[in-house]
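Excluded from the complex is one protein chain; the other protein chains are retained at their positions.
Note that the chains take the letters A and B in the order they are written out, and that residue 1 is the start of every chain.
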Amino acid sequence: MTENSKEVELNKSGSTPEHEYDAGLRVANLDAVADPGLEPHRVRMTDKSVKHEKAAVRQVALLFTLSMLGSAFALWAYFTFPLSEDLSSVRLNTMYLGIGMTLGLMGIGIGAVHWAKTLMPDNEVSEERHLTRGTDEKRAAAIEILAAANQESGFTRRKLIRRTLYGSLALFPLPGIILFADLGPNPGDSLRHTFWKKGTRLAKDPTGIEIKASDVTLGSVFQVIPAGLNPENKEYLEEKAKAAVLLVRVDPSELNETEERKGWSYQGIVAYSKICTHVGCPVALYEQHTHHLLCPCHQSTFDLVNGCKVVFGPAARPLPQLPITVDSEGYLIAQSDFLEPVGPSFWDRSVKS
Amino acid sequence: MNQLRRRINGMRRSPKALGIVMFAGLLVVGTGYTTVSAAVSPDREVVRTQEQIDLGKKIFLANCASCHGKNAEGTVNAPSLIGVGEASVDFQVSTGRMPGAASGPQLEVKPVQFTLEEIDAMAAYVGSLADGPSIPDAAYLQANGNASSGGELFRINCAMCHNAAGAGGALTEGKYAPQLMGSSAKTIYEAMITGPQNMPVFNDANITPEQKNDIITYLTYLQNNSSVGGEELGSLGPVSEGLLAWLGLLGLLVIIAVWLAAKSN
Partner (left out) sequence: MSIMKEAPKKNTFLAGTANYVDERVGASGILKEFGRKIFPDHWSFMLGEVAMYSFFVLLLSGTFLTFFYDPSMAMVRYDGVYAPLKDALMSKAYETSLNITFEVRGGLLMRQVHHWSALLFVAAAGLHMLRVFFTGAFRKPRELNWVVGFVLFVLGMAAGFTGYSLPDDLLSGNGLRIIDGMIKGVPFIGTGISSLLFGGEFPGHVVIGRLYALHIMLIPALILVFLAIHLFMLIIHKHTHYSGPGKSDTNIVGYPLMPVYVAKAGGFFFIVFGVIMVISTFFTINPIWNYGGYDPSPVSAGTQPDWYIGWLDGALRLAPTGLEFMIGDYTVSMNILLPLVISLVFLALVAIYPFIENWVTGDKREHHALDRPRNAPTRTAIGAAGVMFYAVLWAGASTDLIATHFKMSLNQVLLAMQISLILLPIAAFYVTKRVCLSLQRKDKEIAIHGRESGRIVRLPHGEYIEVHEPLDPHDLYKLVDYKDYKPTVARPNAQGKITVAARMRASLSKFYFQDRITPATKTEIAEATHHAHEIEAQVQKAIESDK
C-alpha cells in the first residue's frame, strides 16, 4: 500500500509477530531512541522500617474496626430512630442510618486499599502479550472442525435444506412480533376529539366549579377543564390531557382576531388549549402585560392576542382556540369542540377523516 | 391593576402602540373597571383616616410623583395608580420593589425604603383615589388552612412559573418568577390579588380567600420544613442533581482513584 507498509516496526522490543500485519500510514522510525526498560523500583518506607510497617498494620486494623463500629451504629440507629407522623423523624432515620452505613463501607474500602498500597508487594511485573488471534495450528484445527461439521451435516451441499432453514428462521420471529400489536388499540380518531361539546360549561381545574363571564376580570388567568369531567370518569386523565384549557381576559381592543374567529371570544375572554403543539407540555405561563404564553419545558412562546401564534421556540403551530360564548345564566360555554386536534403534531393531523 | 401593564408595554412597544394601550387602559379604568372587577370582594376595606391620606399624599408627592404623576395619573415612565388599590402599594413598597431602580426587565426586590406607617399612609392615599384590591384580611393570612388543597391549587395555578417547590423560574426576555421561600403570607396574598408586573391576577372568583389561605398554608409548610432527604440543592431538580453527581460524586471518586493508583512512599 505505502512505502512503509512492508517495514518492520523496530523501535520496540525485538522480534514481534506484529510484522504479519500492515502498518498502514505508520512511519517506521529506524532512528528511534532505545527503550531503557522499566524505571527502577522505589523502596517504600513500610519496606524499609519496621516502625512504619507496624504503623500501617495498625492503621488498616483501625479502619476495619471503624467499619465494624459504623455497621453497629447503623443497626442501633435503625431501632433508635423510628419513623413517626413527625417528618423530622424521616430526616433523622435517613441521616443516622446513612452515616453508620457510610462508615461501615468506607472503613472496609479504605482499609483494603491502604493494606494493598503499604503492605503488599509493589514491584511491577511485566508479562508478554500474545496476539489475540489464535496460532496458525489452532486456526487450522478450527477450520478442520468447521469443514468436518459442514461435511457431516451437508450444510453447503444440501441447498434445499439450507434455504428452507433460512426461510423458517426469517419467519419464526414474526408471530412473536405481531403478538405485541395488542399493546394498544388503533388510535383511530381519538386524537381529533376532546371532552368539549357544544354547550359544555367551562369549569375551574381541579374543583370543577363552573365559571361565569363576570368572574374573569382583566388580567386574570383561569386553568380550565370541561364541566362534568371529574375523577369518576374512567378516562379522566386521558380526557384532561386533551381538554385542559387556559382562559384569559384581555382588553378587547388589544385582541387581533381573524375574521373567522371574531365570534370565538366573549368580551375579550379567550380560551386556548394549554397543551403545547410542540411535544405536549402544558403551556401555562401567562404574562399579563406581554400576553405571552410560555412553555416551561422547551420555551416555546405563544402570543395570546394574536391567535396564539408562535413567537419563539421550537413549536410551529399556534395553540388551538376553543370557541366560547355565554349561556343564558351568564356561564361561559364552549360553542363546539376544538376544530383541530390539540397537542403535539402528528403525521396525519390535517387529514379530514 | 390594568395600568401597571403600561409600564412594561411602554418599554416594549412603539409610541403608537403605547398610545393605543394607554387609551385602552384609561377606557377600562374609566368605565369598565367597576363592573368587570365585581368579583373582587370590597368587604375588606381598612379604615383610613383623612390624616393618613394627607400624610400619604405628601410622601407620594415627594417620592413617587415624578414618575407616576402629581395625581397618580401616570406618565410615560410609569403607569397610573388610580384603582390599583392599597394591596398593590403595600406589595410593591413593602418588598422594596418600589421605588424602582434602574430600568431592567422587571422590578427587583430591594431593601425597603419606608417605614410601615409611611407605607400604610401611601396605601391609604392611593386607595382613596379609586376602589381597588385592599390590604388582605388577617384572617386569611394565618396559614391555618388545608395544606393539601393548597398544594394542589399551587401546582395548577402557580407552579408553572414559581416551580413546584417555590424555587422560582424563568419567563421571557429576562423576566422571571421570583422564588417564594422568603415571602410572607401577606406578600403572597397581595401578589395574587393585584397581579404585580407580569403575574396574572387571581381574583376571589378564581381562587377564593379560603383557597388563598390554603395556598399560603402550603407555602408556609414548605418554608418551615426543610427536605427530609437532606440538603435541597436549591430545589432546582435534575440540573443541580446532575451537577452534584458529576462534580461531587464522580469528582470525589476520581480523587480517591488517584490516591488508590498512586505509589505509596
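The rule is short, and it goes like this: a contact is a pair of C-beta atoms (placed from the backbone, for glycine too) under 8 Å apart; a residue touches a chain by one contact, two chains touch by 3 or more.
Here the structure is a predicted model, which is why all the values come from computation and not from measurement.
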Decide which residue listed in A:87, A:140 or A:209 touches the omitted chain of the complex. A:87
For chain A, which positions touch the chain that isn't shown here? 1-2, 5, 9, 11-13, 16, 18, 21-27, 29, 31-39, 57, 78, 81-85, 87, 90, 93-95, 97-99, 101-102, 105-106, 108-113, 115-117, 120-122, 124-129, 131-132, 180-181, 183-187, 190-191, 205-206, 223, 225, 231, 235-238, 240-242, 244, 274-276, 278-282, 284-285, 296-299, 310, 312-317, 343-352
Residue numbers in chain B that touch the chain omitted from display: 105, 147-148, 150-152, 155-156, 159-165, 167-174, 176-177, 218, 221-222, 227-233, 235-239, 241-246, 248-250, 252-254, 256-258, 260-262
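Going forward, only the chains that are shown with their structure count from here on.
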Chain B touches which residues of chain A in the complex? 42, 44-46, 87-88, 90-91, 94-95, 113, 117-118, 122, 204-206, 211-212, 214-223, 248-249, 251, 253-254, 282, 284-290, 292, 294, 296, 301, 312
For the complex, which residues does chain B have touching chain A? 1-2, 4-5, 7-9, 12, 20-21, 23-25, 27-28, 32, 35-40, 152-153, 156-157, 160-161, 169, 171-173, 175, 177, 195, 197-203, 205-206, 225-230, 259-260, 262-265
